[in-house]
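Only a single protein chain was left out; the remaining protein chains are all shown in position.
And now, chain A:
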Amino acid sequence: MKKIMSGNEALAYGAYLAGIKVGAGYPGTPSTEVLENYSRYPGAYAEWSPNEKVAMDVGIGAALGGKRAMVTMKHVGLNVAADSLFTVSYTGTNGALIIINSDDPSMHSSQNEQDNRHYARASKVVMLEPADSEEAKRFVKVAVEISETFDTPVILRTTTRLSHSRCIVALEDEPADIVVEPAAYERNASKYVMVPMNARQRRLVVEERLKKLAEYAETTPINFIEPGGGDIGVIAAGVSYQYAKEVFPEATFLKLGMVYPLPKQLIRDLAGRVKQVVVVEELDPFIEEHVRLLGIPVKGREVFPGIAEFSQGRVRKHAAAAGLVPKVADPPAVQTPQLPVRPPMLCPGCAHRPVFYALQRLRVAVMGDIGCYTLGAAPPLGSMHSCICMGASIGNVHGVDRAKVKDRTAAVIGDSTFFHSGIAPLINLISNGGNSTVIVVDNRITAMTGHQPHPGTGWTLMGKEVPNVSIDALARAVGFKKVDVINPYDFKLVLDTIRDHTSSDEPSLIVSQYPCVLNIREKKPAPTVDLDACNECGTCLRIGCSPMTKVDGGVAIDPALCIGCGFCASVCPQSAIKVPS
């Protein structure tokens, strides 16, 4: 039996087959679907934690308790969780701890492009990198074996292309249900309590472990040489291997399943078989530098670019320019007129739209954050003026206000992001005597990544009902006196409240609350446009809603895309847009 699976689905399936019993994570593209799919397997416990460090600590706890555990997050998530990662490398894991971490070359949905292979080297833990969904499934099992054998966390790195592309995966026999009786917690302070005296001892263990892992890297079947003809030897891992196979079909390959630590002997073996070693790797010259340190001449970054993801076309073009493969004929030049771009924008009916439109009308300088609402920065709304990382907006607005800019200012942060890392800077704002305005655009779900629950939703990933953390009550509890909860579709109220808060000289917080319409699947009939009443002023087109189209003599609303929120009707100065009653 076989099935087409994405890399993420295959990782979840692999986790199930490998007997992983606890999974924790924070949703982040492209990693999200791993935990979602895993949570549906029998015997799995999975949770969304409020942020990646919490998720990492849950995974560490489960592993210290003797279970096989998995933690999932995107590349920047590991920045948040790095504090815990660097020390669990010292303590070891007792059970298995697998960290599935997804890089995003080309920044399809990320604020930066970082190469997280450096984290493996910096924290001195093993990193595996599958090249397709079938390997993703198999590598989880390998990762568990390594983790338990070497008492180490293992990072399983994916990239967007691996996580989200699909291929055929062989289905395996259901795993025998491994029942682990609860055992007493292993009390071993010298191993698990990293005060300096203990940590200095463990520091030596980590080095010893790395040596053993480097030996293991020479013999593990996930690193192998594929003999070929010709003079070129290619070293590649992950999806880069797939591109390289298409560009260098005849070459001898060293296919690496393990990218840290790297196998010296295998690399020397490859170099001995060929005239020229070529490393095909996205982002940083991580493998290349290792090969270079072995004294082996190598072509890598001098041939292939270090920015953005590869494709076989891109690899071929650069390989051809360097004379490594035959030149391909340039395609015939095509006369292409300037086509209008189609930028991502807030969904039709999104409840964040009225808030951003109001912020634009009031000319507020907005410190933004990471989530769907970051699209409020896109024209024509254009009302977000900074965006750094999860939870940064509230600290940013406090800093901007301390710098005494002339503008009215506000922070805009989503509900999930608020729980992720907005609470500490909110307390900071109060406890340092700030007077900023914070707007929580609260759509009751983690919408950006496809509707995962968070501490404000009142239910868990496993579907259990739990207390629902109130953002306005939390703000009042930490000392905010000026707090309002508003319905964003009451546009006059939105304008008045934001004007009032941003001109107030006390710290204040607005919760703009309406559920994500894609999540609750709310769809009302589309408004109609009275073309006689329309004077083509264009106001409705400036709210940036994709169903609205300019037509001769006015505008039209595409009923297939519109979900009937009626916000366009509330901004039309001529009352030409009618909401069906």
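Just so we're on the same page, a contact is a pair of C-beta atoms (placed from the backbone, for glycine too) under 8 Å apart; a residue touches a chain by one contact, two chains touch by 3 or more; residues count from 1.
Here is the rule we use: contacts and distances are computed from a predicted model.
Asker: Which protein name, taken from UniProt, belongs to the chain you can't see among "Multi-ubiquitin domain-containing protein", "Fluoride-specific ion channel FluC", "ABC-type sugar transport system permease subunit" or "Indolepyruvate oxidoreductase subunit beta"?
Answerer: In UniProt, the chain that is not shown appears as "Indolepyruvate oxidoreductase subunit beta".
Asker: For the chain left off this view, which of A:A96, A:V126 or A:C347 is in contact with it?
Answerer: Checking each option in A:A96, A:V126 or A:C347, the one touching the absent chain turns out to be A:C347.
Asker: Which listed residue (A:K21, A:K67, A:R157 or A:K245) would be found touching the missing chain in the intact complex?
Answerer: In the full complex, the listed residue that touches the missing chain is A:K245.
Asker: One chain is left out of this view; which of A:K141, A:R166 or A:K524 touches it in the full complex?
Answerer: From the options A:K141, A:R166 or A:K524, the contact with the absent chain belongs to A:R166.
Asker: Kindly state which of the options A:Q276, A:S311 or A:S386 is in contact with the chain not pictured.
Answerer: Of these options, the touching residue for the absent chain is A:S311.
Asker: In the full complex, which residues of chain A touch the absent chain?
Answerer: Missing-chain contacts on chain A: residues 2, 4, 107-109, 132, 161, 164-168, 239, 241-243, 245-246, 311-313, 316, 331-332, 334-348, 350, 372, 374-375, 379-380, 448, 518, 538, 541-542, 544, 546, 548-550, 555, 558-561.
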